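Here the structure is laid out as structure tokens; the discussion comes afterwards.
Removed: one protein chain of the complex. Kept in place: all other protein chains.
Chains here go by letter, A, B and C, matching the order in which they are written, and residues are numbered from 1 within each.
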Amino acid sequence: MGLLRKIRDTGRVAEPAPPEPDGEQPPAAKEFGGSVQVRCVDAGSCNGCEIEIAGAFNPVYDAERYGARLVASPRHADVALVTGPVTRNMAEPLRRTVAAMPEPRLVVAVGDCAINCGEFAGGYGVEGAVSDVVPVDLVVPGCPPRPAEIVAALRRVTGR
Amino acid sequence: MNTVGYAAIVLQVGAVVAGAPLLTGLMRQTRARLEGRAGAGVLQPWRDVRKLLRKEPITPIGTGPAFRWAPPLLVATSLVLAVLVPLVSTDTPVRARADLILVVSLLALGTLALALAGLDTGTAFGGMGASREMTIAALVEPTILVAVFALSIPAGSTNLPVIVAGAADQPARLTSPAGLLAIAALAVAVLAESGRLPVDNPSTHLELTMVHEAMVLEYAGPDLALVEFGAQLRLAVLLGLLASLFAPWGIATGASLTAVLLALLLVVLKVTVLGMALAAAEVFWAKLRLFRVPELLAGSFLLALLAVTASYFLGTEGGAR
Amino acid sequence: MSKGLFTQLLDLACGAFLLAAVVVLWRRELAAIVRLFALQGFALAAVALLLGLHEDRWDLIAVAAGIGALRAGLLPYLIRRALTAFVAERDGGPGRRGGSEEARETQPLVNVAASLLTAAALTLLAYAVARPLVELDPTPATRALPVGLAVVLIGFFVLVTRRRALAQVVGFLLLDNGITATAFLAASGVPLIVELGVSFDVLLAVLVLQLLTVRVREAFGTTDIDDLRELHD
Partner (left out) sequence: MSLIPAALATATGLGVAGAAAGLVLPQRGRGAVVGVLTAGVGVAGGASGVAALGGSRWSAEIPGLLPLAGTHFAVDALSGLFMAVAGAVVAAVAVYGVGYVAGHGAHGFGSRAAQALLPLFALTLVLVPAAASVSTFLLLWELMALTSLLLVMAEHRARASVREAAVWYAVMTHLGLVLLLAGLSVYASQAGGETFAALRVGTAAMSPTVRGLVFVLTATAFASKAGLVPLHAWLPRAHPEAPSAVSALMSAAMVNLGVYGLVRVGFDLLGGGPAWWWLLVMAMGGLSAVYGILQAAMASDLKRLLAYSTSENMGLVVLGVGAAGLFAHAGDKVLAGLALAAALLHVVNHSAFKSLLFGAAGSVLRATGERNLDLLGGLRARMPITAGLFALGALGAVALPPGNGFISEWLLLQSMIHGLAVPGVTTAIVLPLAVAVIALSAGLAAAVFVKALGVGFFARPRTEQAAAAQESPLLMLAGMGLLAALCTALALVPGLLGDGLDRAVAVVGFAGTHPVSGGGLRVRLDEVSASLSPLWVVAALTVALGAVTATTRWASRRQRRRMNARLWDCGGGAPTPRMAYTATSFAEPLQRVFDDVLAPEQDVDVTPVRESAYLVERVAFRNRVPDRIEHRLYRPVLDFLAAAGQSARRLAGGSVHTYLGYGFFGLVALLVVLVVGW
């Protein structure tokens, strides 16, 4: 009963949807038609971006309302959200993950580290940026990017 | 009669096929609203299916016909169920074939096909999912069949339309203890069969807690679309079955088209309400530990058994004739 | 009221009565168990009320009211108070087991699934035993007689297999509820005095047991009956 009361008192926490982000939809995403399954790959980040991604899917930002959903297997996924500089140990797994995804598929690099290794550039354990390992279709700059920006990127993919 | 009967079947199958994803969408939406989210909208499951159909099918190495044919078989069994189960009319051309035991075993057939597919991949998760699914399926079986027993006593038959029609013209059967116990037992069984909370969590991302999801980790594209669609069909048919078993009011028993249409409207309404109630309940439930599930099923089995004994000892009808 | 309606309602009440007893076996939280017990008391009162209305016996209706007050109100209240007292004390008190431990029947002697199946067997047994009695005069009331017996057996079973003293108290009360129900359904109502006497005994028993459990708790810091074995060694 306590939970019921809480639900009643809380009501809707999702913020009103911001206007559609500008920037054209990546060509591969044309076929998705408002439904995108997302698989996150942490290629060696400091987990800052992970926290923000979690934020993007929480009730407040609620990325799900635009048709994006996190899934457990790359076979189910259309988009790989890759974070962090690709460490040597994660390079091969990242390639395999992307290879496991059925066509058409997109790779979204989230955070400065994913785009240009950011802080960790030239680290001995760093293989390189995500684009050095797998083709990247979309980037979300920021260290870490704000949930709103991640959501905006996902909206460009879902087109909603 | 026949034309109306066929019309009823066509309408029913059409409604189930079109409505199953919508039902899932509605349940997700209900959950989302209760959690303070905006929700992806009721149409989202259809969007998912469309998108998955556009994607590339994948056959992993070392898999064979079982993996290839399980998804279509799952959907096929669900479709046959959608034809058999009397949702809008008890007076259809297939009414002689709609046997409750047959319905139960067709459900089991779909489960079994998917379990074999999970083993066919040879991955640890596939095997794990298959093993858990079959364990639960095996334990659900007694509950369901004893509940079937309880339902068939007053009707004197395991034929679904007979049971439903009988319940429709004397509602006293439903409010008797036997009826209520049978409802409770069958409801638990339906939760287990359709892989919902608290038996299985359909939206989990953690492989180790998966039951149904773990078997389908390897499917992609259209195959995955079929698997998800099949699961949605099963849920819709099962909720519809519950609705017409325990709230049969308004179901068409005659051969008038208007009655059929009205019944269609009503059944859609009932299933909607049931679905929303289930979704709301799921907000409050947590998934049971796998090895607590037997307790739940033992409980529901007990309820079913009590239903049988009650309908024999308390009930004036049934029992000694 | 009409015969059919009476039968319907009586069967419903008895169904709820039995169901409450069964679910007591199912649940682990003592709080939930107490709630169920209150529900059962309510069902029992309903049975008495129905019988009274059916036979226009005002004493029965009065008894029903009494039962409702006692079993759906007072006894659950007392037990709940004892429970909260336990939990409160357990949560305080460094190095002792937490209140959550006290508030749940974590490890019954017979695991839950098994005890549920046992309950099924007991119910069948009750039906089989009560069959001849029912044959004597098959009225709706007597036909529901097995329910009372089943609850007696289940109550006994709870008393035997549960570890927490409070759970055992509830088991004892289930047993008493069952006896009362059997009395009602068989003789359609024991005399008012007897019923009051019985209930009064129960009340005393509960108070005694509660005092006992309080003492136990103060002495050993838990009400797990098995811990009392230490007294022997």
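FYI, a residue touches a chain if its C-beta (ideal position, glycine included) is under 8 Å from a C-beta of that chain, and two chains touch if they have at least 3 such contacts.
Bear in mind that the values here come from a model prediction, so they are computed numbers and not experimental data.
Based on the whole assembly, the unshown chain contacts which displayed chains?
A, B, C
In the full complex, which of B:L43, B:L106 or B:A255 touches the chain missing from this view?
Answer from the full complex: B:L106 touches the omitted chain.
Among B:A8, B:L22 or B:I58, which residue is in touch with the absent chain?
Among B:A8, B:L22 or B:I58, only B:I58 touches the chain that is not shown.
On chain C, where is the contact patch with the chain that was removed from view?
Residues 111, 114, 124, 127-128, 131 of chain C touch the chain that is not shown.
In the complete complex, the non-displayed chain touches which residues of chain A?
Residues 31, 73-75, 90, 92-94, 96-97, 99-100, 102-103 of chain A touch the chain that is not shown.
Residue-wise, where is chain B in contact with the chain that is not depicted?
Where chain B meets the chain not shown: residues 53-62, 64, 66, 72-73, 75-77, 79-80, 83, 96-97, 99, 101-102, 105-106, 108-109, 112, 115-116, 118-124, 126-128, 130-132, 134-135, 137-142, 144-146, 148-149, 152-153, 156-159, 162, 217-218, 221-222, 225-226, 290-291, 294, 301, 305, 308-309, 312-313, 318-321.
Keep in mind that, in the parts below, only the chains that are shown with their structure count from here on.
So what shape is it, when you link every pair of chains that touch: line, ring, star, complete or other?
Topology of the interface graph: linear, an open chain of contacts.
Mind naming the chain pair that shares the most C-beta pairs in contact?
Of all chain pairs, the one joined by the most C-beta contacts is A-B.
Looking at C-alpha means, what's the farthest chain from chain C?
Farthest by centroid: A.
In terms of CA centres, which chain lies closest to the overall middle?
It is chain B that sits nearest the middle.
Which chain C residues sit where two or more other chains touch them?
Correct list: empty.
What parts of chain B, by residue number, touch at least two of the other chains?
Correct list: empty.
Which of the residues in chain A come into contact with chain B in the complex?
It is residues 3, 7, 10-14, 17, 31-37, 59, 62, 64-67, 69-73, 75-76, 78, 101-104 of chain A that touch chain B.
Give every residue of chain B touching chain A within the complex, in rising order.
Per the stated touch rule, the residues are 32-41, 44, 47-48, 50-51, 54-58, 204-207, 210, 213, 217-221, 224, 283-284.
Across the complex, what residues on chain C touch chain B?
4, 7-8, 11-12, 14-15, 18-19, 22-23, 26, 111-114, 116-117, 119-120, 123-124, 127, 131, 134, 143-144, 146
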